[in-house]
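Only one protein chain is missing; all other protein chains are in place.
Naming follows writing order (A and B), and every chain is counted from residue 1.
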Amino acid sequence: MRKKFWSILLVVLLSLALVVTGCGGQGKTETQGASGEKVIKIGFIAPLTGDVKTFGESAQKGFDLALEQAGYKAGDFKIEPVKADDRNDATEAVNVATKLITQDGVKAIVGSLTSLTTIPISKFANDNKVVLITGTATSPKVTVDEGKRKEYIFRACFIDPTQGTVAAKFALEELKLKTAAILYDQGNDYTIGLANNFKEAFTAGGGQVLTMEAYAKNDTDFSAVLTNIAKKNPDILYLPDYYQKVSLIGKQARDKGIKAVFIGGDGWDSSDLDYKTMEGGYFTNHYSAQDPRPEVQNWVKQFKEKYGQEPDAFATLTYDATNLLLNAIKTANSDDPAKIKEALQNTKDFSIVSGEKVSFDENGNPIKPVTILKIEGGKQKFVTAIKPN
Amino acid sequence: MKLSRNTFFYFAGAVFFFALVKAMQFSGMLTPYWQLVLDQALIIVIGALGLSIIYGFTGQFSLGHAAFYGLGAYTAGALDKVYGNGNMLFFFLSLLTGAAVAGLVALLIGLPILRLRSDYLGIATLGFGIIVRVGMENGNKLFPVLGGATGMSGTPQVAHFDLIFILTLIVILLVRNFIFSTYGRACTSIREDEIAADVMGIDTTRYKVMAFVLGCALAGLAGGIYAHRYPFLHPASFDFLKSFDFLLIVVLGGLGSMTGTIVTAVGWVFLLEVLRVVLGQNFIDWRGVIYALILVVSIIVRPQGLFSGKELRLLIPDHLKMLTGKEHTHAGSGN
């Protein structure tokens, strides 16, 4: 009986301790906000642990550099970043978003990385009237769900349909290729979205999609489907996945004797792409590193100086998202999310790395051209820029 | 009907806990964040109790628990999204349907595979979990509302603490009554020695399937609540790694102990979140490492689990007190 008493007591004490830690955290943040200078807190959510940690860290580098360049200031406000990890898990993402919004009192959030985590937190942020801008979550559902615009939510990247459609048009009209095979990750809505829209636009434009095959997230052997694709001998192999997977598939495809032109999306943009294998391939992207615009040159140069590597798409888009947000805070010169939201929606002719004179459409998606790059001689080469629609 | 003493204390304790939470809510001590974590903990308690019945009490090694959790979540979520619109009646109906679907699937899969023993059963259930995951990813081809790999949103978010708490209380009572009934005794005897149980005239297949169906239905119920508390369902949230979470809760809590399962489930959920707060922003990426270390250390310190085979008095029906004496159930021996 006695032992049981102690165990009950322990449980009660533990739960109390937990609650107290929680409240302690809250109390602290309030006192910080009360210091003389005007402070606005910005949350940052990304997978900083787990199997896509490397993408999350890229995004974090973009976020850090943007704040650093702005001197942690926007208008009259001092910026205080609050970073959190979602492990690319929908449940954890909701938990950290709740923590950032209700406990740390952030007024705006940059993140998260994938649609899987951004869709649930965008709903929560919108319900709580906190501005959220994601660099990289491409699903249309992030800003518009069930036909309703979440008006506090924005993004810096294209939505899924844009890239697939542009890639299909480019392949048909510029490359004059007529048949395609598509290979996509059936567990990842980014690649599914690009694949489906490519197929739709390619077929509508008179091309023929010979086959559409899927694989799972952790696959490393694609020989079975690639053998089938080799037999059909398509002109194009559309590979809308991230750089690391595409490099693996590309290698095996060439081994299987597939001569098709590889085409892909912004997931390719990384110095870790296997350039030798992907030689001759094209991909849709947000910008070209050779673009002489100062925004682009500054970004590439400073990123290299600070981190000793080339920025990838995750870093670039998060950098852009952060800058869009900082600009909106400056314009509104207020920490009221409603005003920041207005300013963001009314962004006019603001230049970011991934586009000149960017503004938002009614769904919170940026209006900017799609750049098409070619892998040539182990480098990315600018081909053309296409305005969608 | 006379309320037995322990049941009375059980409810008294529940009311006290509820009042405590309410008081903290009003005083603003319990922020929405910790409230959410608490809700998540209760959801995990329900799901873990399901696995506790299957593995802790009946000894059937299941590595596919998250699949049933997911089945319940998708069923309840989709039903309420399409037919209900925040209506409480529909909420409960969808939860029940979610649990029923998970239970039904458990019956269909359990009848053949529960003949397998220990690790082979584990791998078969794990395989079933992967099949369910593939099904979820391609579910939109049959029912577009499920969203497939792009996930499903739009379920009305009507589950809040009061409801989840009451549901948890009911589930705990239900599991208690099951465990301490003849059925529960039969299940425990199967865990201890299946052949001996068979010889004693216990229809082992029947009880194994019964425990499996009940446990999976509870996972389905937990999933249904999850769908009404977290606004987005995605197949990745229900993959086989999530089944490990349930398993380690049940084992760390101690096999054959509801108390252990409940305490560990709550502790586990809070641990993950507290680590986030404690480690702060500079050590974010150490969270996984520390979590793993805590896991290894705690199982080495208490290999039999926190409460192996023991229960809090409150969770034992009165008429059994004499019967069970000091040790209420046998220490779980696993397999």
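Going forward, contacts are C-beta pairs under 8 Å (C-beta built on N, C-alpha and C of every residue); 3 or more make two chains touch, one makes a residue touch a chain.
The definition used in the following text is that contacts and distances are computed from a predicted model.
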The complex's invisible chain, by UniProt name, from "cytochrome-c oxidase", "Lactate utilization protein", "Amino acid/amide ABC transporter membrane protein 1, HAAT family" or "Succinate dehydrogenase / fumarate reductase iron-sulfur subunit": "Amino acid/amide ABC transporter membrane protein 1, HAAT family"
Among the chains presented, those that the missing one touches: A, B
Touching the absent chain when the full complex is considered, from B:146, B:247, B:269 or B:314: B:247
Residue among B:33, B:90, B:128 or B:180 that touches the chain left out of view: B:128
Among B:5, B:22 or B:115, the residue in touch with the chain that has been omitted: B:115
Touch criterion as defined above, residue of A:227, A:290 or A:346 at the omitted chain: A:227
Interface with the undisplayed chain - residues on chain B: 61, 112-113, 115-117, 119-120, 122-124, 126-128, 130-131, 133-135, 137-138, 195-196, 240-241, 244, 247-248, 251-252, 255, 285-289, 291-293, 295-296, 299-300, 303-304, 332-335
Touch residues of chain A, complete complex, unshown partner: 49-51, 53-54, 57, 186, 213-216, 218-221, 223-225, 227-228, 231, 243-244, 247-248, 251, 255, 257, 272, 274
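Just so it is clear, only the chains that are shown with their structure count from here on.
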Separation of mean Cα positions, chain B and chain A [Å, integer]: 34
Contact footprint of chain B on chain A as seen in their complex: 1, 4, 7-8, 11, 14-15, 18-19, 21-23, 25-26, 48-50, 53, 82-85, 87-92, 94-96, 98-99, 102-103, 115-116, 119-120, 123-124, 139, 141, 145-146, 186-189, 192-193
Chain A-facing residues of chain B, complex: 24, 29-34, 36-37, 40, 137-138, 148-151, 153-154, 226, 230-237, 263, 266-267, 270, 272-274, 276-278, 281, 284-285, 287-288, 307, 312-313
